[in-house]
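Comments concern the structure below.
A single protein chain has been omitted; all remaining protein chains appear in their positions.
Presenting subunit A:
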Amino acid sequence: MATVTVPLSSLAKLIEESEGSQFRSILQTLRSPTYVNQSLLKSDIGVFVAKLLKLLRSSEPYQIWKGCHAVAVLCSNNPVVLCSQANQFLTVLYTRLESFINFYVETSQSAARLTTLKTLTRTVDILMDLIRGKPTLTREALTPKLNAVIPLLMTLCQYEPELCLPILKKLLLQNTTTFKPFANKYRVILNRLITKDFQLYDRTTQRLICDNFAYLHLIKQNAQKLEENQEHHKTLMDENWRSSILSVLYQFKPLILLCGDILDFSVDSEMLNFIDSLPTPKKDTGEIKDELFAPLSVDMNESFSLWEISYRVEVLSQLLISFISLPTSFPLRIPLHGIIDICQALLMLSTNYLPLKRGLRRETELTAVIITVLRSLQYQGIVVLKSISRCYGKDILYYYSSILSSLELFIPIKARGNAIDYEKVESMKEQVFDLLSLINTLAGHLGHKIDELDLFTKLTDITLRLVEEKSNLGKFYTTVNDAKSIKQTTKQKKDYNKMAGAMSDIYSHPKQFVNKTELRWYDEANKFLSLVVQNWKLPSTQQVNIIKYATVMSITLNEQIGNIPESFEELLTTIVLYPGSERLSILPIAVGLLKNMDNKVFDVLCNPRLPFSCLLNPGSSSIRKDIRNALKMPNGDSDETEETIVTGQQDVLDQSDANGIVTANDIERDRDGPENSIEKPLSALTSIVSDESQIFRKRAVEESESEEEETKRQRPDSAEETENNGETVVIPNVPTQVLQTVETTETAQQPDSDSDSEIEIPTINVSDNDDDDDEE
């Protein structure tokens, strides 16, 4: 076969000098599958690889950067290179990485070097990913290197956690035994990350730190277990994991008890009992091994030190979420009851029903801080609950009533009476967002089974309130008016004029100061609202407000961003389908709004009709298959179908005299008429196939692994074949060959398609096979 591509040797020359866009096109060329050729290994590939190694060894960051990218592209597209050269590449890469990390302080000075460091790390990651799973390669290239790579990454992760932690997480999960010697050192590093600067990292990094900490517990610590007499007990796989979950859980209780110094628990005896029942370590076993955290320093005289409690709970709940949600190779025993109890206890820490302690009530500054701290504690309860309900779904159904009732405590209410405090609600919009998404996941499992409507109507009101665009200027105007009167009496007119000059925008363009709502928020709110509309008959106040919100916001958003977001479309559809106690659905309004959206529901509602196939043949499934076949036939040969349609029409005319009514069924049968020769073996074959599918299913269970391997092996082949087709078609000199190749490929693929085929496919594939069989 003629190769039309650039030879690798010339690329090798180019790559050294290339820059910018030229380098990019070189990388693009490298992806070509023509280089996957063992015969090239000694000549061209050898030269190219040598060039790449040279680039990697160079002292200039830019050359290293180029080398990294070239290696990544070449290895991921070229299995031959990967198998032969990965070992060498990895060695060079990690030595380079080592030199960079050793001089991290200097490296971090220049942006170029820092970028190169990041690229190096990523390339190492890519290479390791590529090697993993290939037994020989792993044994020879990866496992020996890991002993050097892991400590390197561990050092680097102190400086660049968001870069290294994902790689280390992968290593922990997939090369657990190799990681074992480094576990203790890594634990120390992670401990430092968790206890010291945890709050400084962004959300994803925090998550990564916790995930790594959790995965560290995959490594078994069986040293002390052997000494005891319990060897004959079969230890469960998750022993280590479970004990660490519990140790995290145990640390919540003292923190909640600490809040007893702020809130007066003694008012509510049930509350006291409940807190008492929270999970605590058993004293006799002495399970408290390593205290992760230092004692808290909280001082009531410095009100902001109270935030320490919130920070600590945040870390703990993040750790807990990692332990709960991460996938592991072995089944886990999760203490769901304990976790949910703790979430509830956190949610109970509210000033809604519990008074503050006596001595604290007078200081306004302190009480203000306390209220916000408590709210953030409650919020952590919601965060944990959210991840639980996402991971365990229906398993927590048993607890849902208590969860819902404790969630209601999160809604702030006014000091006297039962009314919702909307000012506070508006200040915690983000948290309400999480509450809504929690409710959405929860209620997805519950449906209309919930009889407690109170929480949901409250939340509906809150949601409708929060989706309005509001500015914080309401208070400003009132205070300014006061200030005006004061200032006029004191005759400091100059000052006032100065201020008015700066503030003029607020008066002239108040709309510019409106806080916009994120689209993401709308999505969650809409999901919640449509859930509420679906499951309950709302009082008309809420229903009307929801309808109004949906219509008005879809129009405004349509004007602002050019299209109506999907969640609004769904909400409108739900409102139409569930009109509640309204006299009329808003069908015309919704259709008018969504006329460009091609909404299936509205389409059917506006032009009511039965499903197509249902009309044609009520009931019988065997005919349905025929129809599908017939419907697909016209693509193949148009002449025949035209004739058949004509005959069909004639038949219709004839029959219409006799019967009066003609179903489309008859037409279809007539259509099939000329092709009866094909139809018969088809029906026979479909029956065989339907039998076979069952056989296949059984076999699939037994031999799923081997099949997978087979398909893996076959994939590259088939890819090559299709490419061959493409190429041969381009060259017009050898048409006979083309035909042959096409046929052979088809016959070659036949067994594949058979083995893969499921019940639904057969109509077309099988008919092809039939033709082939006949020919043969």
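We take it that a contact is a pair of C-beta atoms (placed from the backbone, for glycine too) under 8 Å apart; a residue touches a chain by one contact, two chains touch by 3 or more; residues count from 1.
We adopt the following convention: contacts and distances are computed from a predicted model.
Enquirer: Leaving aside the chains on screen, match the unshown one to its UniProt name from "Vacuolar protein sorting-associated protein 20", "Elongator complex protein 6", "Pre-rRNA-processing protein IPI1" or "Ribonuclease".
Expert: Per the UniProt record, that chain is "Pre-rRNA-processing protein IPI1".
Enquirer: For the full complex, which residue in A:Leu258, A:Leu453, A:Ile506 or A:Met597 touches the chain that was left out?
Expert: The single option touching the absent chain is A:Leu453.
Enquirer: In the complete assembly, which of A:Lys13, A:Lys548 or A:Lys595 touches the absent chain?
Expert: Considering the complete complex, A:Lys548 is the one touching the chain left out.
Enquirer: Name every residue on subunit A in touch with the hidden partner chain.
Expert: On the subunit A side, contact with the omitted chain comes from 416-420, 422-423, 453-454, 457-458, 460-461, 465, 468, 474, 539-544, 547-548, 551-552, 579-587, 589, 605.
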